[in-house]
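This is the structure I want to talk about, given as structure tokens.
A protein chain is absent from this complex, but the other protein chains hold their places.
And then chain A:
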């Protein structure tokens, strides 16, 4: 049934993504594709996989943005512009429009933990849920003709045949920089909730009224490169040298 469960769900499973830490390596993209092409539902197909016009279904993609402060300049590494790598997958919204627009009941939000899923045996591939999602979290698989989306690795997180350490989403398990975190955002005492509270975690496009579960942690304020310049160009300056170096400095000045 594509009515949303009574809000809030007892648990709100989701991700917290740290934009300060993500290095844009795309390892989560690959591990997501690998796990989910053999896991829940139809495989994630590629079209023209070895040709010039390759494309395919992905549930998690990394965008890269340049952010330029007011009046700032882009001068390579020395300018004020900064690069932010931006992983994006389904946000498992509380008011998920992709669920309510579904005409067949294929799209649903689980009442117990808030995970948004697609029952592929009911999906007619009309694409309306992808239209309704402002975040681009849903992609139609062109081979299977059904809608694919992040399952929050529902086939891992409850999977008792896996070691406990692996019972987290594939992208979180893989991230070499530890930029992705998984947990219950409905529990204020959980690690992810505390992280959100401490770092000022925020929603994407709150104006769309979707109330996303996933949160993003902002990049920390950056020290401008110019501020580090003093120590970086000490090569010409021997002020404050002591002991052997002071003697060597003096001797070399004399000869």
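Assume a residue touches a chain if its C-beta (ideal position, glycine included) is under 8 Å from a C-beta of that chain, and two chains touch if they have at least 3 such contacts; residues count from 1.
One rule holds in what follows: contacts and distances are computed from a predicted model.
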Omitted chain, identified by the protein name its UniProt record gives, among "HTTM domain-containing protein", "Rod shape-determining protein MreD", "DMSO reductase anchor subunit" or "2-oxoacid:acceptor oxidoreductase subunit alpha": "DMSO reductase anchor subunit"
Contact partner of the left-out chain, one of A:130, A:154 or A:195: A:130
Listed residues A:8, A:145, A:188 or A:250, member touching the removed chain: A:145
Hidden partner interface residues of chain A, rising order: 1-3, 19, 29, 53-58, 61-70, 72, 80-84, 86, 88, 97, 99-106, 122-128, 130-136, 139-142, 144-147, 202-209, 216, 218-219
